[in-house]
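Complex shown without one protein chain; remaining protein chains in place.
Up next, subunit A:
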Amino acid sequence: MYIQALGNISPQTDFNQLPQKVDYTSNHLKAIDADITEFVNPNIARRMGRIIKMGVAAAMASMKEAGLEKPDAITMGTAYGCLEDTGVFLKKLVEQNETMLTPTNFIQSTHNTVSGQIALLLKTHCYNNTFVHRGFSFESALQDAIMLMNENDAAHVLVGAADEITDASHKILSRFDLYKNNVANSEELFSQHTKGTIAGEGSVFFMMNKKSSEKDYAILKDVTTFYKPIGNHAITDRINKLLSSNGLSINDIDVVINGKNGDVQNDRVYEQLEENIFSGKTSITYKQWCGEFPTSSAYALWLAANIAKHQQLPADKTNRSIKHILVYNHYQNIHHSLQLVTAC
């Protein structure tokens, strides 16, 4: 599957401007404000919450870059869905004693609102599926796109992910000690070796093609997911299996993008792999730029596609020869995924 075009609305969106060190003002990394005025008239945009704007802006940017009017299918993943509208609706439900409820927030609160809005704006009735599988949401959307192409049901698939953090959800998730309380910058995120990470959000969309084009960023060769692997060996087996099924070995991998997020327990999984199968590999992290959230692996794929196209690592202008990139991420050591990306 060829990655032809990208759209990204996240805390950091310009591959060429990714900073070595990111300064944080809180433990919640917010996505940039999505400007959808180019794509949507204000009368329609007024009902869209932040996540819808993020998703629409990312999707439309990738459509524009691809130069396509309509895809053959839309698949996307979201773990949290449209939290902001859900929160507003539930708040009104309680405060107004279940009376005088208006439809706007309710109809914008379902998980498939983002992909529905994209379809409405593109005026397409094509296949449209939103996957809500926590840390597997984006990978499920990718796998669906691969199957659609393999079965010749689609040649151009708009694939993406979107998740938002609201003040309310951040407060609730903080009760589980998921986030660090004092983290001033990305260096501290990884050097503190304490519990917790930094919350993130964002939306990334990809125009995936069955056939190659001149504009392609990279090839997404394979995607796999595995649930609660027992020990390091189980993960290593999965990595070797994925690589061998694509005619590769770990020696062929030039860059590993890992999902370290600064949480000491979370990162131990990656560190153990770095001591073994990933030993000696160029390994980079990405969550210092986008934060931790269940569909952050879409951001990792965006990064991998850019690395493959530019033949440079982020925040490093050195020209390199990079052929194969392996993205390995896990969400809370429950949902593990691998994405294999190859330069064109």
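Heads up, the rule we're going with is that a residue touches a chain if its C-beta (ideal position, glycine included) is under 8 Å from a C-beta of that chain, and two chains touch if they have at least 3 such contacts; residues count from 1.
Note that in this section contacts and distances are computed from a predicted model.
Taking the options "Biotin-dependent carboxyltransferase family protein", "ABC transporter permease", "Acyl carrier protein" or "Cytochrome c oxidase subunit 1" in turn, only "Acyl carrier protein" matches the UniProt protein name of the chain that is not displayed.
Looking at A:R46, A:K123, A:K171 or A:K317, the residue that reaches the missing chain in the full complex is A:R46. Only one of A:N16, A:T102 or A:S279 touches the chain withheld from this view, namely A:T102. Not every partner is drawn; the one left out touches subunit A at residues 42-43, 46-47, 100-104, 107.
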